[in-house]
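As structure tokens, the structure follows; a few thoughts come after it.
What you see is the complex with one protein chain gone and the rest in place.
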Amino acid sequence: MSDAGVYAKQGFGNQSGFGVRPALLLIDFVNGFNDPDLFGGGNIPDAIANTQRLLACARRTGIPVAFTRVVYAQDGADHGVFCLKAPRLALLTKAAHASQIVDELTPVSGEYVLNKTQPSAFFGTNLANWLIAKGADTVIAVGATTSGCVRASVVDCMSYNFKTIVVSDCVGDRALAPHEANLFDMQQKYADLMTCDQTIAKLEQITSKISAPQG
Amino acid sequence: MSDAGVYAKQGFGNQSGFGVRPALLLIDFVNGFNDPDLFGGGNIPDAIANTQRLLACARRTGIPVAFTRVVYAQDGADHGVFCLKAPRLALLTKAAHASQIVDELTPVSGEYVLNKTQPSAFFGTNLANWLIAKGADTVIAVGATTSGCVRASVVDCMSYNFKTIVVSDCVGDRALAPHEANLFDMQQKYADLMTCDQTIAKLEQITSKISAPQG
Amino acid sequence: MSDAGVYAKQGFGNQSGFGVRPALLLIDFVNGFNDPDLFGGGNIPDAIANTQRLLACARRTGIPVAFTRVVYAQDGADHGVFCLKAPRLALLTKAAHASQIVDELTPVSGEYVLNKTQPSAFFGTNLANWLIAKGADTVIAVGATTSGCVRASVVDCMSYNFKTIVVSDCVGDRALAPHEANLFDMQQKYADLMTCDQTIAKLEQITSKISAPQG
Partner (left out) sequence: MSDAGVYAKQGFGNQSGFGVRPALLLIDFVNGFNDPDLFGGGNIPDAIANTQRLLACARRTGIPVAFTRVVYAQDGADHGVFCLKAPRLALLTKAAHASQIVDELTPVSGEYVLNKTQPSAFFGTNLANWLIAKGADTVIAVGATTSGCVRASVVDCMSYNFKTIVVSDCVGDRALAPHEANLFDMQQKYADLMTCDQTIAKLEQITSKISAPQG
């Protein structure tokens, strides 16, 4: 039996659906993850290009938008195990070019930009409470890398019981096999996959019905 | 360039090492994950067989031991998005045979058995504070499935800054391609891989030097 | 200047308000916290009596309801610092009479009953994700003790950005000075205080407009 067949037989791969109060989460779309000499490569440039259209739609439809960056202290005070596994993470300091959001996706006033030191956008951050403040029930996840910070964030997002959408052509990775393997895992167990076009169509369809974000 | 080559060039795949106060974490080795008609299959039986030797070593050397189970309320009060993606999780109720630890690895008095509803053994549980109470600096992770609850737990474990060891022949999955893909991801970014034999040798070497667990 | 004057001058004590999707949280209304020879006393019996009316209203209006219990392992596997400060907490095992919800407030099917080992109802539990699954934006907090598990839960609840209501005559404590001091702190900084009657009136007013709980 194929792997997909095993998962189908065991009842995985159902849709969790799309709620009525979505938010857009852009994970680690920073220069360092778009630089093949640092942490980038593969299909990440395509993911950024597609995300430009999705971000424009999010702004047009008025849904809440959050960005993450990886930021470590210049003096190493907050280095931990992750920096032992991948020492060049230490280059991602607050002021480093590598740690700034890519120009194509520059945040605007009122969009939430949060710093993190671990793979998940939820770990050691105020993302969960920000989503609650916005009344979100659904999180649209894009970013880099599919097999790293996107995967970790999506597992936490689903665990918090936000309906989670991974936009398959707005996530990218330095290597394609891990990209594909992690899309498989996420689709089977944690999130629904949608294309950028499908997500834009959905946002335009539902946002007229969205209740206003709270406090 | 190969995928492994890309990761090597970007500085991934270093060792985070093995500390001096390890604990053993057995993730979801319950009947339902050892039953090919429910959530099991693949190399999970081998992982259980190997883990018997590792658990015996942990008990002999006196390191702290914790087990996780997936447990949902009979009346569905705690069902969330995970149960939408994989509806048969709802079968894993407290009293169900499927949700009991497998006979080969039955916990003994003083070992911590914790219930969870999400993939990570840390999410919505007292695992982090239990490890802190035990003074652990290193977590040895085994269980099922490699691409599911093991991966999610390992990412959180590393994020909490516990040095994390994945015992490569004591983790198993219903399908082998996700098993291999997730071992690759974890080894590159989050954890060190060791075999069961290597882990046993390490435990026997260090436990004479372990400081007594605190309070 | 009076203490209240200092707080007023510094801009504390504003109302955070009542949203549109409330949930009711009953904290540690178990036999042991209603027994003056164990952890009870003071005005806890009055709080339980008043909460009977509020719980009936919650059921009538169909809002989500969650209960917490304190539960420790019989073999002490999960004892930590809290049990060092208050060793009799160890008596609150799963099957102990002291750890059962009081008869006046027995949960019904579909209400969420969660076990905890720490003061806050959110620490090491799935309460945050349960509230997100229910789409809650407001938490109505009642229980025992005001200066202990209620205070700790309310601080976390506000930190998660749920609008938080403390029902002043549905929370109780073994001693009245800590009860009053903690109501002061919570009202100034974390939550709005309402009486049981006010809360019931509010629920009856808004629940016709509540959107259906999700997933």
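For reference, chains read A, B and C in written order, and residue numbers begin at 1 within each chain.
Just so it is clear, contacts are C-beta pairs under 8 Å (C-beta built on N, C-alpha and C of every residue); 3 or more make two chains touch, one makes a residue touch a chain.
Just so you know, these numbers come straight off a predicted model, no measurement behind them.
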Omitted-chain contact residue, chosen from C:69, C:134 or C:174 = C:174
Touching the left-out chain: which of C:51, C:120 or C:199?
-> C:120
Residues of chain B (touch criterion as defined above) contacting the omitted chain | 19, 128-133, 135, 137, 159-163, 211, 214-215
Touching the hidden chain in the full complex, which residues of chain A are there? Just list them.
-> 73, 75-81, 84, 109-114, 117-118, 123-126, 128-130, 133, 215
Interface with the undisplayed chain - residues on chain C = 3, 6-7, 10-17, 38-39, 41-42, 80-82, 84-88, 118-120, 123-124, 147-148, 151-152, 155-156, 158-159, 161-164, 174-178, 181-182, 184-185, 188-191
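The rule we apply is simple: only the chains that are shown with their structure count from here on.
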Tell me, please, which chain's centre (mean of its C-alpha atoms) is farthest from the centre of chain A?
-> C
Centroid spacing, where centroids are CA-atom means, of chain A and chain B in whole angstrom | 25
Cα centroid separation between chain A and chain C, in whole Å?
-> 34
At what distance in angstrom does the C-alpha mean of chain C lie from that of chain B?
-> 34
Residues of chain C touching at least two other chains | 128-130, 133, 215
